[in-house]
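There's a structure below that I have some questions on.
Only one protein chain is missing; all other protein chains are in place.
Chain naming follows the written order as A, B and C, and within any one chain the residues start at number 1.
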């Protein structure tokens, strides 16, 4: 096991944490420390991809989708069997130096004693099951949470949420795992989530949050933001007391066929500029 | 076809986009590229008008009426047969160098290979049908969207929304065009919207947004902002559970007759100062 | 009539406005220009009072109570027959140089061609009728507006809104003036508002806003802010669907007897610091 290198850690606490984690690993791993993968690295990731991944973390904080919790990952550009995600860290603090490489079992290629997200299995399982997915966001988006505990389904009320089509499925961890601490912190728990996800763009997690997918980072980010907005607007529409006319799934599909907001490119340019401002 | 000039584009991605668009135009146009108008330019626009148009984009972002999507236009000062609107760009990024001139068919006078808003036809059709209108905003104002999908009508609850009079009409793109991708991206679709608009100050668009008009930029901006606020307040008033007393249309008319908030001049001075701060 | 002096006006538009107003006054006054008072000035106001008045404008913008509209006044320190209020200007732009002196008829002592708030009569009439009042805020606080049009009364749900006691009265301009443009822009209209106000700390204005009073600027500012917060919280409490337990008026009175949040002094220190930061 390697000693933690101290890159860009302004807070002395981190040094302590990394060091004590080293000890912890030696004497028995807590779940959030995890095992090292036996696999080899796919090599260095494309710096532009890393920049987008860092930007995604910060964009989602700016839009209130992430707070101190949640995470974003992307499939490795050099191997479909690897993905990239930060070590355990509040998303707003993530820099390129914090990104780790994982295999699709959720094991780190080279952990170097760093703390990991205990729920990285959400990402691993989705990449394994869904070849069309290249980016995943797990978040506790406030506007979305109410729909994870209500029997009123989340459905698209406007074209910016067309990717929801008929609506999003809900994963209840109790269905397969019974009473838990609610965390998807094992490959087994992640399997249940992936089953619930099916072919959808995202899956709600009862009493917890959501996992959002996309063919690229801008899609996963854009869908996370517009899922949150749609949830808020749907709640407002319902509270008007009248009938609510949802988007026809064929309208949603037509929007997807037309490129779904052109891959969010117009917004992505803006989001990224704002998120990285002040970093460089 | 002219090559794209690279004015004020900090992101390398833009150069790639403009270049690839040039190729795209040569081999067959996607809808959002569009044709060149055969018409001649009305000449350079008044720099003060351009400044107001740039400010309008940024003001509406500041107030949450626009995000990465939506657009603002103004009739050309030198010809009632022309209007000015940005090339396809997130509103917050728009500068005077991004403004293009269009004829009232929605065709650009001199596109120079730039990407365009696919929904510019909303603007073109309104200027054609409504001589009293000199500025148009199309937006996805969050508070307004719920009223586009509810059978509870949007109505003015206070004097700042007097321009709504009896309330705003709703355009449902299905009524004339059936199942679509929801975008008003052709002259035909825009005709249906203009018919729904009639003589109103604005028209809601089912599952999409709103188009707001005014005799000048400050009016269209002010009405966009206060439509959003009124929508939010109406939703709150309804959720109190009691009876809601709407503005009497004659009170609204009296407010219009008295100059409708003096043409929003008191707010405009403030809005513009804040929006342009940091640009110069 | 004096020509407008140009103090601290960064926008050229103001010069034009002031000049054209001078002409306007000469050839016939619009309502918002108003007459000069025949009375003499009470002399220069205490600079500390002017600073508090400027701060009050900016504090209320910071807390969303004021936007581009609304105004704040204070009784003159040298005469109970005079009050101080800005010329017609968005509150966020107000500086000490913009403050004008008025008599209790709502006539300016020395207008110098400046545009005035057409609703200054709200302030004049309250100072005339209520010797206990030394500061007045008129605003369109978003959370409050719904209660001006609902038959569900605004009532205090927590101790920070104790000044509401049994709740706030509502003034409907139609009751005495019939169909109007909703503005309290004459002494006659203001009389109706003052009658509705009675002995209360504030009066709601149907489809318009609220007028809030206090024995000093910090009281009027604090009450404006907490009226807004209470309105928001009451709406949330009601939307929970259960029974709502309002503050007992005797509890409210006990809070008033105990000094009502110590005259808001703890918050005032903070609010003023933040509001004036960057001005000096």
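Definition applied: contacts are C-beta pairs under 8 Å (C-beta built on N, C-alpha and C of every residue); 3 or more make two chains touch, one makes a residue touch a chain.
A quick note: this is a predicted structure, and the numbers were derived from the prediction, not measured.
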Visible chains that the absent chain touches, using the contact criterion stated earlier: A, C
Among C:81, C:166 or C:251, the residue in touch with the chain that has been omitted: C:251
Those residues of chain C which, in the complete complex, touch the missing chain: 156-160, 162, 229, 232-234, 236-237, 239-248, 250-251, 254-255, 257-258, 261-262, 264-267, 269-273
Chain A residues that touch the omitted chain in the full complex: 10-11, 13-14, 17, 32, 67-69, 88-90, 92-93, 140, 142-143, 145-152, 174, 179-183, 206-209, 235, 238-239
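Quick note on the criterion: only the chains that are shown with their structure count from here on.
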Proportion of interface numbers common to chain B and chain C (over half same, under half different): different
Cα superposition of chain A on its sequence copy chain C - rotation in ° rounded to nearest 5: 180
Chain B and chain C, separation of their C-alpha mean positions in angstrom: 34
Rounded Å distance, chain A centre to chain C centre (Cα mean): 48
Residues of chain C engaged with two or more neighbouring chains: 239
